[in-house]
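This is the structure I have questions about; it appears just below.
Excluded from the complex is one protein chain; the other protein chains are retained at their positions.
We call the chains A, B and C, going by the order they appear; numbering starts again at 1 in every chain.
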Amino acid sequence: MLELRKDIFADERDDNLNEIGKGTQRQDMLGHVTGTSSFFNDHKLQGMLHLKVVRSTQAHARIRRIDTTEAERSAGVRRIIRGADVPVNLNTLLSLINFGKDDEPSLAVDKVRYKGEPIIAIVADSEREAFEAIAKVKIDYEPLPAVFDVEDALKPGAPVVNETYPKNTFTYHETYDHQRLRFGDADAALATADHVLEQRYQMSPIEHAPTETNGAIAAPDTNGRYVVYTSTQALFFSVDTCAKILDVPSNTFHFIGGTVGGGFGGKVDTLTEPLAILGAMLTGRPVRYMFGREEEMQYGPPRGAERIYIKDGVMRDGRVVARKIRAYFDSGAYTRLSSYAAVKCAAHLPGPYTIPNVYGDVYCVFTNRTPATAMRGFGVTAMDFAIECQMDKLAHLVGMDPMEFRILNAYRDGDMKAHRREAKNTALIECVQVAAEKAKWPLREEFKRASSRKDGGGSRAVIPPTPTDSSRARSTNPVQQRTSYDRLPPTVTREPPREPPPTVPPPPSPRPAAPSHGATRFSSVFGTRRR
Amino acid sequence: MTRHRGRGIASINYPIGMNLGGDPSQALVHSNPSGKFTVALSSIDLGQGMKSVTRQICAETLGVPVEDVYVDTADSDTGPHCMGSFASRGTHRVGNAVMAAAREARGVMMEAAAEELEVNAADLETDGRGNIHVKGAPHRSISTKDVAIAAQFKQGKTISGRGIFLVPLSEVNPETGEMSPATCYAHACLVAEVDVDDETGEVAMVRMDSAYELGRALNPRLVEQQLVGGAWMGVSHALYETPEPYYPEPVHGPRDFVEYLMPGPGDICPHDIAVLERPAPDGPFGAKGPGEMCANPVLPAVANAIFNAVGVRIDDLPITPEKVLRAIKAQGGARPQPRR
Amino acid sequence: MSKIPLQFRHNGREVAIFVDGGTNLLVALRELIGDMTPKFGCGQGGCGTCSVLVDGELVLSCLTLAETVAGRSIETLDGMKQGPNLHPLQRAFADNFAAQCGYCTPGMLMAAKALLDRNPSPSRDEVIEAISGNICRCTGYEPIINAILAAAGGRISA
Partner (left out) sequence: MAVTVKTFPSASEAAGALSSDRSARYLGGGTLVMRALNEGDISISTVVRALDQALTRIDASGPRITLGAGVTFARVLAERDLAFLHAPARSIGGPAVRNMGTIGGNLFAPTPYGDFTVALLALDATVAVQGGFGARDIPIEEFLQARDRQAGTLVLSVSCTRPASSEAFRYRKIARIKPKGGSVITLAAHLPISGGRIASARIALGSMAPTQIRARAAERALEGRSLDAATVAAAASAASEGTSPSDNALGSAWYRREIVGVHLRRLLSGQE
């Protein structure tokens, strides 16, 4: 049930509108209920071939030899595609906006970096014949030690997952192995806080699980072009990615999509389009490449897992005075979009609260698992879980009602946020008040009277003195991103200085066999009083 | 007594759009000779309602009924560039582009109408039902259809418009993280109520109450779809989902919808939602975007409710019955906290 | 490769096709008949997007060997409309905003039809049971349940 609270912030709106604000029926509803909405796979093409990929059985291995002779002779096989057949067999998605280095092949050549990585693509008359040919491909692997834990991956001597980033971390600003946020002096504030609470949080990977799996159908079109029916969530992203990988002008392609059976972030990576088009180019026939459900679940990119450590200082009156965060994004074997998730996450710190001292280090870490990508709430969902569990614990620690605790610490108009921009147009307090009202959760009068539009700014608008990390290298003229359309000369790559991993409490074993139940950990640091 | 009830809360905010490459989107709006408009986009509708919300934005801006607008998405030959449908950017970024394009088209439409009515375009207004008339003199009126016919066959005008919306890239200071990550933020607070079985660790959702602030609910039914479905996904993330049940050890990954756990229709609970509207200064009609943040408050609210019910903190997602049971056993039984 | 001739009723119309051995009914309907309303969601029996009715019974077309429907009557969403008018269930789904991406909708509607054809006034629990084999990732199920109850309650006229 949904209720519009038009009474709140009414003075900031003009509600005298014709179409806006109406619950008008969806333009696509009639198509949906009659089954006539056209998804990428709802196109029947004459003589369509089927593409399937041979996936790595190893999490980390050198490929010694690939033998496709028997597969090539298998019935119904039209074409075997190897990495060498891919014109530009190295890419990273955000290279289109010059963010990050090319680090991922379409088809692995000398090494596989996760179980399920595509090595060979087979185009055949039928799916069955493609499956039969897959069984005949022989791949000789030399297994390498694999790393699956983000903190293990940062230890000296850890296996190098992705040689483009030999430290197993994405490189920020050509300098750092993490994205950082510095606002005020968190260490000094922690030293004088009434209570300090340090906790570890672990977000799971998540599969997007759209009911329609990833896929594309590519077909030779008139005048040397290719028509591509696609499930992509980002049409031009996919067009430009295909143009780069296949080394042809982008107007070679006519992409048609726009009606997609759920995405949630899982259909940005342009995994099926390049191989489907290449298959069509090499066979002259329409080619479909659609993930099966197990492929979608295990080898389609998930939301990356995140591990987050939060150390907070809180005063007896409930004011949070310092928040120090270290977060690790598990990017899997390649960058995809996790590099940006870390930036977005750093900007999100310390959550929707005005905390005068904030310190954040956010790492994008490579491990030998399926590369992660964007998902609904990208870069933020896990951090919100951590922050909000932490806020509940802090409220408990100081004996405050958790709703009132949030209102007390909520950011308000005019406050300075940790990424050094003034908070405007805030509404956290009102959300808490209305949710409390709906849930019949009692709030004291002073908290009912609080407002996002009152009592912000002033001393809360100040950027506090922030100590610099003298030990760290300085980058003088940071150029983090430019669009590829800027035609910048390629930037010079420098090795980032390695900083020692900060000392942390030992993480509990991630296996349920030695459970990481929060209870004992929480009680062990519960009430660490400094005075 | 094996089942314990508890309530937990969480409050969050969420940035709208990305700070990547300016995060641009374009739109083209044009009229056919009958005064019916087409919006050409390359943006994707993956269920969130892109076609529908941009249709309403276009109709409102043009001043025509929504039935007179049709949105065509995702053809790279006809739709202009868009970064894509993610990062809660659709309503805000694409909506702004459509608004700009519709404004330009409206300008031409009003000029054409002015020529037909022999008045100054500034003296005209739309009635939202397909007519344009002189302000204060509704009888001096012309239909958008007649305007379109005149523009096409008599005046030689194209009733069309181009729009782009871009937030210039904000460089990130490598030392301090200083940046402008977003121009506006949506907000939410959610209360979750759960039952926890202290012998099995099973958690059942009882109800949710929430308040979401979204700038403006351009279409409350579409907003409701996002918030109800998104909260379901939040419950799913909190209690059920993972493609790696023993993360970081990569074993026993689910292969089908029986092994990949998501709440079924028998696991859902009542959810009472309030929507607040504090318009974003740069949003189309003030709108932000509800698409992603709707799930986020649910995860911690559920975790906090479990603590309230049985006194254990589960900081690892998903909060499986096993983790709850292990924690309860480790503390020597359930310790219900004061009811709230 | 020899093809197997196959004849059945598709939404009231006799159709004849030739299938390969092992072809499932979903492929036969989509690629040989051209009825794109049943969708591929998993091929495993777990999602229900390919649901159709065979002689009035709800089945998963991806797990049905095509040649087993010889001589039988298949209903898909393509045949649900009553002439130019929407079926009450289709109307109810629309009125209740019970579709977002629309990909699960054909299967949901067939599962709902299988229920209402047998049980015109189901309880909420019976509705939940009836759609329990169908995955929806967008809506959270609530609007779908409400739509089916509304259609059953006759609050939606054809």
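What we mean here is this: a residue touches a chain if its C-beta (ideal position, glycine included) is under 8 Å from a C-beta of that chain, and two chains touch if they have at least 3 such contacts.
Remember, it's a predicted structure, so these values are computed and weren't measured experimentally.
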item	value
Chains shown that the absent chain touches, full complex	A, B, C
Option from B:Gly22, B:Pro254 or B:Gly283 whose C-beta touches the chain left out	B:Pro254
Of A:Asp85, A:Asp240 or A:Glu294, the residue in touch with the unshown chain	A:Glu294
Residues in chain B touching the chain absent from view	199-201, 240, 245-246, 251-254, 258-267, 320-322, 325
Interface residues of chain A (partner: the chain not displayed)	52, 75, 126-129, 131-132, 134-135, 292, 294, 512-513
Missing-chain contacts mapped onto chain C	1, 4, 20-22, 24, 43-45, 48, 51, 57-60, 62-65, 67-68, 111, 114-115, 128-134
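One rule holds for everything that comes next: only the chains that are shown with their structure count from here on.
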item	value
Rounded Å distance between chain A and chain B, as computed from the means of their C-alpha atoms	18
Between chain B and chain C, centroid-to-centroid distance (C-alpha), Å	29
Distance from chain C to chain A - Cα centre to Cα centre, in angstrom	35
Sites on chain B at which at least two other chains make contact	46-47, 49, 221-222, 224, 228, 230, 233, 255-257, 262, 271
Per-residue overlap in chain C, given as positions that touch at least 2 other chains	42, 44, 46-47, 97, 100-103, 135, 137-138
Touch list for chain C against partner chain A, complex	20, 22, 30-31, 34, 36-37, 39-44, 46-47, 49, 76-78, 80-81, 86, 90-91, 93-94, 97, 99-106, 109, 135-138
Residues of chain A that touch chain C when the two form their complex	25-26, 28-39, 41-42, 44, 126, 128, 208-213, 259-264, 290, 292-294
Contact footprint of chain C on chain B as seen in their complex	46-49, 221-222, 224-225, 228-233, 255-258, 262, 264-266, 268, 271
